[in-house]
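Handing you this structure, nothing more for now.
In this view, the complex is presented without one of its protein chains, the others remaining in place.
Chains here go by letter, A and B, matching the order in which they are written, and residues are numbered from 1 within each.
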Amino acid sequence: MADNGIGTRTVRKEDQRFLTGKGNYLDDINRPGQAYAYFVRSPYANAKINGVDTSAAAAAPGVVAVLTGQEMAADGIGPLICGWMISSKDGSPMNAPAHPALAVDKVNYVGDHVAIVVADTYNQAKDAAELVEVDYDELPSVTDTAGAAAAGAPQIHADIPGNICYDWELGDKAVVDEAFSKAHHVTSLDMINNRLIPNAMEPRAAVAEYDPGTEDMTLYTTSQNPHVCRLIMSAFLQVAPEHKLRVIAPDVGGGFGSKIFVYAEETATLWASRRVNRPIKWVAERSESFLSDAHGRDHVTHAEMAMDENGKFIAMRVSTIANLGAYLSTFASAVPTYLYATLLAGQYTTPVIYAEVKGVYTNTSPVDAYRGAGRPEATYVVERLVENAAREMGLDPAEIRRRNFIPNDAFPYETPVVHTYDCGDYPKALEEALKLADYDGLAARKADAQSRGKLRGVGLSAYIEACGIAPSAAVGALGGGVGLWEAAQIRFNPTGNVTVLAGTHSHGQGHATTFAQVVADKLGVPYENVEVVEGDTDKGPFGMGTYGSRSIAVGGSAIMKAADKIIEKGKKIAAHALEAAEEDIEFSGGNFSVAGTDKAMNIGEVAFAAYVPHNYPEGLEPGLDETAFYDPLNFSFPSGVHIAEVEVDPDTGVVDIIKYSAVDDFGNVINPMIVEGQVHGGIAQGVGQALLEGCVYDDDSGQLVTGSYMDYAMPRADDLPSIDIGMSPVPSPLNPLGVKGAGEAGAIASPAAVINAVTDAIGADIDMPATPLKVWQTLNSAKAAAE
Amino acid sequence: MHDFQYHKPGSVADAAAAAAGAEDGSFLAGGQTLIPTLKQRLAAPSDLVDLSGVSELQGITVSGDSVTIGAMTRHADVAASGDVAAAILALAALAGGIGDPQVRNRGTIGGSIANNDPAADYPAAVLGLNATVNTNKRSIAADDFFTGMFETALEEGELITSVSFPVPEAANYQKFHNPASRYALVGVMVAKTGGGVRVAVTGAGPCVFRASSLEQALAGGLSSSALDGASVSADGLNSDIHATPEYRAHLVKVMAGRAADAAGG
Partner (left out) sequence: MPTVSMSVNGKQYSGEVEARTLLSQFIRDQLGLTGTHIGCDTSQCGACVVHVDGRSVKSCTTLALQADGADVTTIEGLAKDGQLHPMQEAFRENHGLQCGFCTPGMVMSAVDLVNNNPNPSEETIRENLDGNICRCTGYHNIVKAVKAGAQGMGG
């Protein structure tokens, strides 16, 4: 048991099927008699629809139905929703536009959904879609974040003047302005947090089925949170009552946030399957994923840090415009507000902070949570300001951080921006990271690079994130429409093996392994005898799903709580069988024993007794099957220091990452192998953001320029270095496992580390992605300015 | 993809006949560009004539002063050929850097140059090494073969059978890849041949071209220092999100310098 317990590098249970081609992803599912869907999408960024003529398409070979927004509205299928209310500075609620799954009289971005074509084969559906005639009046469009709210910008929604969703603030502006007036030095920066396209390798997909006998509906979908999907489909979209709808998310091929949301395609497919009384399958082509998966980031920010003469931060001021896309996606409004500005204190004692965020609509795909969701944007702002402040004040970037870290004895530490950090040891992580990165040897390496005609630079990023979302009451107070607890059920089977049913849903994180390790460790059952079941609303308890690095901190805590209930009940059963008092029963290593004696029975025997209760405590229910709901006491706050070292080729502008060192505090770690993998992957996405990836829309036409892997640069193996990882854990006191969450850290820390390294190397400011072109242009401008 | 009639002839003559008999026929070589194009419905030929069964289009022949590569020879086979490497290392290396391993396992030299994608690598080899393109009708000098973006001197129904590369005194190819597609953002073949120094540039313009200013500069010797005073005009070069014309012009010179050093050294 100890071989696979908490803290071991246990290889994954799920790998056998994934490695042999036996995974069960959405496109691997087929239902008898299934038809296929293809969507007619807007070719225009902004256009009025005068009419949709479906007659030619409907008459095409194999076509079952061609359905439009008119028909969907007539069936009472509600618009897509956003579940988080944000209020503006003046107290007014955010302006949320109607978001029909299929457009009725207007389209608002290229790829917006106009009609669903259902046919016997996929090719027939796609062929017929070309025959749907839509009469558009094209309108001028705006895709630019900074320009969306400018005077004269094209209007997107008639009822939302200026394209402004909200103008939100956090903090006391007057107090912060006052602090700035006393600053010894102010560092200011204009930054763009580039728009990203998530690109989970499995495209989104759905298979929907209606049973006219029972009126049950089943939706197989690529979801990180099938229970929430069902809730939204039922309560808000009216596609089916919750008890008549089963949502199944099978193996999910990556998500990174993009599979949290309830989208148009899945909604329309489910609705259409009932209309045509046939199972329908829809699988996105990658080019459709580019167009209509929710994108990430896309901020334009001006930020300032005020310092005293010792480089101590005395105030911070941040003004951000956040691009929300054409509509509000499921959690879009919260990402650039409560998931962003509340992390602007970073790891530092900055006493006063003011942030204002203008959320704007543009003629682009909706923007929502993408790995890190608001927190990478915050870390980028803080850590670039801090690094620049050090350079401007002639301080070592490590030293300015040391001077401003929240000290170890200050926890729990209340920041000026909502959060109370539970614990951490920021100085220790910094020193360990500096050692891992051989920071002391940097000067020699820079000189060596110079002798070879190369520019070497190093960049630090001391990040913090709020994970384990989240205490439901806190979420509610901040405008969230849901609670963010988690649920788990531990079901002992009569033969003593265990089924764990969890409300989270793995899409690469290895829950089948990690959760089994937790249960094996806690209950002393063999790891091989624990099976984890997720992703089916008919099987496990209602749960909130997997995102925000919450599964172990919140879901794992629910499992621990359920395990406690198992032990509690087991003690009663054991006490009866062993003829002892319940309070004398001890549980350890899978055995219930009577204190001070050698009388004991193992948990398998207890389970058998619970299901075959011939000799059983009076009044106690049979069975050994416990469910627990866990609402966290607080967020958890993973932190760490990442250090990137780069070399720039001034002849071409190419940036090579020579060395990347990461020291993280995730609290206790259940499976270091899996956690390190999460860090690697997160860093790759952050490096992608910093050097390669950037979603580009054409300014004039609003067309998506980066609409395929031909133009959107995905990180390949040869774009990335090997990564050195260290762990510096300070267990969280606030949850039973002492864990903090690890899924997003890499993506949060790395963009700032890489760009700080690049700016160190080239001696000039640069925005992400620092492509060879941009680096070369920046070096040229700097040279020209110097001449 | 729209459907089409599929043909798999066994000879050049049958292939030409199949194409001639089609309403809107297209030859299918390795398919590494054509099939994605069809999938995106950017082309819809009535007939595809698969050339993989035509054995006379296969194979590599190295004689004393030239390397002849059959049109249907895969990139991977050129890259792995010891004979090619011994005669023209730059050609083997170029073939070994096209696309990715899976593209190299299917893609062919004939397909690549017949398609003449502005960012393909092989056109730089053909033009830079002053190769001759042999077809079922004639032989075409490299300088006459590439006529514009996706345009060649090939006539309707004309089929490339092989490409003959004279062995140069020295040659090297340097590629700067597009960070997204991995095609050549700029690729430069520098070769010293009996007829002088040739510098062929792919990726930078709408069609592969010879950089005469660089050829003149390198005439005195293959070395990047010889390019110090030379310049490449940005006029007419491609512009996209990955590179401006000015950046491409700059990269042409940088890559040419690197190729010159590698070839000369």
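Of note:
Here is the rule we go by: contacts are C-beta pairs under 8 Å (C-beta built on N, C-alpha and C of every residue); 3 or more make two chains touch, one makes a residue touch a chain.
All values reported here derive from a predicted model rather than from experimental measurement.
Screening A:L80, A:A179, A:V646 or A:I674 against the full complex identifies A:I674 as the residue touching the chain left out. Among B:I35, B:A85 or B:A153, only B:I35 touches the chain that is left out of the view. In the complete complex, the residue from A:Y109, A:W168, A:F256 or A:Y547 that touches the missing chain is A:F256. Of the listed positions A:D120, A:E138 or A:E285, the one in contact with the omitted chain in the full complex is A:E285. Of the options B:P101, B:G148, B:G196 or B:G221, the residue whose C-beta touches the omitted chain is B:P101. For chain A, the list of residues touching the undisplayed chain reads 11-12, 14-23, 25, 27-28, 123, 199-203, 251-254, 256, 283, 285-287, 507-510, 673-674, 676-677, 680-685, 708-710, 714-718, 720, 722-723, 746. One chain of the complex is left out; on chain B, the residues touching it are 1-6, 8, 28, 31-32, 35-36, 38-40, 48, 50, 52, 76, 80, 99-103, 105-106, 181-182.
Rule of thumb we're sticking to: only the chains that are shown with their structure count from here on.
Per-chain Cα centroids separate chain A from chain B by 44 Å.
Residue ranges of chain A in contact with chain B, taken from their complex: 123, 127, 287, 651-653, 692, 696, 705-706, 709-714, 716, 719, 771-773, 776-777.
Residues of chain B that touch chain A in their complex: 1-2, 40, 176, 179-182, 240-244, 247, 250-251, 254.
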